[in-house]
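What you see is part of a larger complex, with each chain still in position.
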């Protein structure tokens, strides 16, 4: 009976997009209810706010990113990554194809629209260093509101985009982008986005986490198998989104949720260690974090 | 025991940085049921004196006692008609008139009825719902006078209540004032520029001189009441009048 | 009466129409891409298309706005009076009022959610926070501007502080109070939208964010248009209320208007 459902809040990192499809599928199909959960999905003011709410424990679950979790844990914020929503980093640096930028060292002398994330300069400099460039010659502009329009409008030369969303959008609009993907470059791969929970939540309501992940995994598995239906479900919950964009993006992302992993959501220790050490090298965190506390596969079905 | 007793009161203002004495050791009093007038040249401190008695100002020096009490606050114990009418612009005439009873917590409905019944006498009938800016200068003054009297205080201070009125209206108002005073046993302090009026109305008259404001003479008017306009030509009247005018003339010279 | 009101409307309608036409022409002639700046016609079309989705969002935002503004009114008036109460209170409270306006909502968003959850409350609080400030300042300054002669008159009648306040200060401060309300209500809908960014699942702010993220600039502009319309309606309602409440004020001004060669 619905009256016995256990309420839980899940805070997205940002407005609903295809990263979140599995969540909405599970919601729509009633799989959370089957697990006895009344899941509420909320949208925060910004990603870091979601993480803090989860850490504080008044929001049970959240969507975040591995580098954020690493950073947060290094400052003592008790959040744990419990599932990888997408197995590999789909971020990329993008420029307009007409700009002539093709590889990282070409970034020199150009302007870059930054989200003010601390990881951006580090990644940029590593990437460029591998290619014999110098990131000091890139002009960073912090764009609090939106980077992609600035890129397309020609106000900046470079922006950080998500291939599964901005990249798809560019294709649909017939904008030719030159992209330098992070996955496969000399920068360590990491999980983005991930599902997180607070340490206290896990300690007190470990079973809830297990049930949520069980339903969520079903949702993502469905999305992997039925991209079109899954896209329609997402659109039902986010009718403001552009259907064409969502469908194309879903087609791009569905095979990438699980990708080469044994099952959906699994995270590897190596990936966590790799990023943590790299971030420590870059001075983003003082010392590598204890990765075993930062992530767990324990709650996955 | 006098109802109002002002003893050696001084009051100074700052004018252009310098201290300026508006009142200098002024003493005066008004006994129960007395009609006291204050005459004096413009700017001699008459309004300041009334402000002090009403409790709006505190003396820099000296003491003021209402009903023998020197220390009690004076605000709210006299009916005061200030020189400028002070009608509230957002109230219609009738609501302006009943302000006093309203503040004092009396029955406003009764006050309204009383005000309404007096409107014709004050030449304000038909203007019950007018705002102040729709009234003529004299009408505003009459409204302020009526408002003051509707406060029904035993002691009434009037600062040039008839200044903006023509001779006829003035006489009506004056008669009515005397009537109120006699019938309801009021004590009146009356500031005026009109020496004839002062003599006609008063039991006692204080004459003031300016800069600094001082009381230069106190005249008791020993004319029998009721006093009509017919008195104006009589020698006793004229002698009072001339005495006051002379005092004024001398003190200003 | 109503015809006069309507006659007063035409200049703004005319100007708005002219601006919209200019906008349309500029977009068409300059070939501005629609994802950057859609034309009014595109916006109208998008609005038509989005209407069914939009309605519940509008209703949600309206609720938040009205509740928040009511709170702002209450708090603003209360604080305005408090500040007027004594110069010590004034000196103590004023800086705090200013402080309250200098904290970006986004910076305290996590706190708001943790304290007040995801319900309507945090949005109501954000709206109130945004709107109350002009109301307080205008009320306080209006109360302070009371005519000294009028106060003196009431004091001679033995009026208590609270009587002076109710009978003179407050009516005298009403024009300034309404000025503050007009400024405040203008911010109210935008305040609700900002409140929704703290965390919400419906409302115009949510709609706007989602549309932005989908690069549906036309829908973004639809939500701006709706916001603007809501704000204008509220502003208009306050203006009507002002006219009604300040009849004496406007009647004495009107004298001036026909007196003046305009």
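Just a few scattered comments:
We call the chains A, B and C, going by the order they appear; numbering starts again at 1 in every chain.
In the analysis below, a residue touches a chain if its C-beta (ideal position, glycine included) is under 8 Å from a C-beta of that chain, and two chains touch if they have at least 3 such contacts.
Computed from a prediction, not measured in an experiment: that's the story for all the values here.
Written as a formula over the displayed labels, the complete complex corresponds to A x1, B x2, C x2.
Convention: only the chains that are shown with their structure count from here on.
Chain-to-chain contact here is organised linearly: an open path runs through the chains from one end to the other.
Averaged Cα coordinates give subunit A a centre that lies 37 Å from the centre of subunit C. Chain geometry summary: the mean Cα position of subunit B and that of subunit C are 49 Å apart.
Taking the mean of the C-alpha atoms as each chain's centre, subunit A and subunit B sit 84 Å apart. Looking at subunit B, no residue sits in touch with two or more other chains. Touching two or more other chains at once is no residue of subunit A. On the side of subunit C, the complex with subunit B involves touching residues 149-150, 152-159, 163, 167-168, 171-172, 174, 246, 248-249, 251-252, 255.
Residues 9, 11, 14-17, 40-46, 48-49, 52-53, 56, 58-59, 146, 148-149, 152-153, 169, 173, 238-242, 245-246 of subunit A are the ones that touch subunit C when the two sit in their complex.
Those residues of subunit B lying in contact with subunit C across their complex are 51, 54-56, 75-80, 82, 84, 86, 88-91, 99-100, 102-104, 131, 133, 151.
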